[in-house]
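All protein chains of the complex are present and in place, except for one that has been dropped.
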Amino acid sequence: MSTPLLAIGPGPLELERIAASLASSAGQAAGVDGAVVTFLGLVRDHNLGRRVRYLEYEAYEPLALKAFERIASEIATRWPDTRLALHHRVGRLAIGDASVAIATRSPHRANAYAACRYAIERVKQIAPIWKREFFDGGDVWIEGATADPDAADARAEAERIACA
Amino acid sequence: MSTPLLAIGPGPLELERIAASLASSAGQAAGVDGAVVTFLGLVRDHNLGRRVRYLEYEAYEPLALKAFERIASEIATRWPDTRLALHHRVGRLAIGDASVAIATRSPHRANAYAACRYAIERVKQIAPIWKREFFDGGDVWIEGATADPDAADARAEAERIACA
Amino acid sequence: MRVTVRLFARLRDIAGAAELTRDVAPGSTIGTVWRQLASEYPGLAAYEQAISTAVNADYARMDRVLGDGDEVAFLPPVSGG
Partner (left out) sequence: MRVTVRLFARLRDIAGAAELTRDVAPGSTIGTVWRQLASEYPGLAAYEQAISTAVNADYARMDRVLGDGDEVAFLPPVSGG
């Protein structure tokens, strides 16, 4: 069974399969791409001085998938030779577990690096996903960016961070 | 058997094991790191308008390993919380094969991305490794940078490209 | 007409429900529904400047006019990754 390029769900993330799905996806013959860059986000045991016990991720899944599609489309526009695979996990995650796995593949390493970095910044900006932190002594919903997929300044900031 | 962090040799590159070796390497407890970034360099089927049939990589292996150690040390100085694994393959490589595999692991994604990019730029600058390209109609040794590990301008250029 | 309301993360905790149904007048917007909820659950009001909104699993603005059966979602600031 082939692995989808974009996915969200409760299962553990399999980076190797996710990267492999990019290799076999349509549009690029073997030998065209010269670079694969991957990113794994892991659950840390400390945050803002609190000792974290575990996390729970929640998502508005259909909209999250559309946000991933939007990110893939932005990458296809900005780096036309570069393709994206992006999986996010939801549910309870232990310390050290991977919450997000990203792979990019391109003829050129500069584009693969930039697109991979861009993707994680955009996930944090626009994907309707929330993290609840259970720490020693309590729990708290983490609140980051107000999601606005059309905000040009956020997108420009993601491009800046991606060093594009 | 554990996988070394730095290696050069003829065997196929196993990115998953290389990244795993970083997770278990000394100095960082589970839960400290929040980001793993990897890079795979793949053999492309075209170069400078030539149709490439295959490549042969050759190295001055003991010096190449020392160059990798130097790169790891530069990263430890520049990004003290970030660790590097770096494997390069030698011998005959087919189109689509991975020639170099890099993994970085850090509490922070910015450092993991920057160090991973820095590492590949430094490999291309200072590692005594050469690529012979066999294309339709002939073959040629590819010659890039004159290796000078002490050149401050090359190192600064690698940092600039890494967006550090 | 009737709409379904989806609430996530802290908004869900404040309202004590992940999903609600509400009857609204024709011509109502997302904003109409939000103000009604904020009067029912005063803890929501503080989020007015920070939320994002969606209709039928697509981002939409507060002035979007709703139809019968629409699913309206209120999203606090996100923290994926």
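Order of writing sets the chain letters: A, B and C. Residues in each chain are counted from 1.
By our rule, a residue touches a chain if its C-beta (ideal position, glycine included) is under 8 Å from a C-beta of that chain, and two chains touch if they have at least 3 such contacts.
The structure displayed is predicted, hence computed values, not measured ones.
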Chains in view that the hidden chain touches are B
Touching the left-out chain: which of B:A72, B:L93, B:I129 or B:A162? B:I129
Which parts of chain B are in contact with the chain that was left out? 41, 57-60, 62-64, 66, 88, 99-100, 120, 123-132, 141-150
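Everything below uses one rule, namely that only the chains that are shown with their structure count from here on.
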Central chain of the complex, centres being mean CA coordinates: A
With centres defined as the mean C-alpha position, give me the chain A-chain B separation in Å. 24
Could you grab the centroid distance between chain B and chain C? Build each centroid from C-alpha atoms only and quote it in angstrom. 49
Provide the list of chain B residues touching at least two other chains, using ranges where the numbers run on. none
Would you mind listing the residues of chain C that make contact with two or more other chains? none
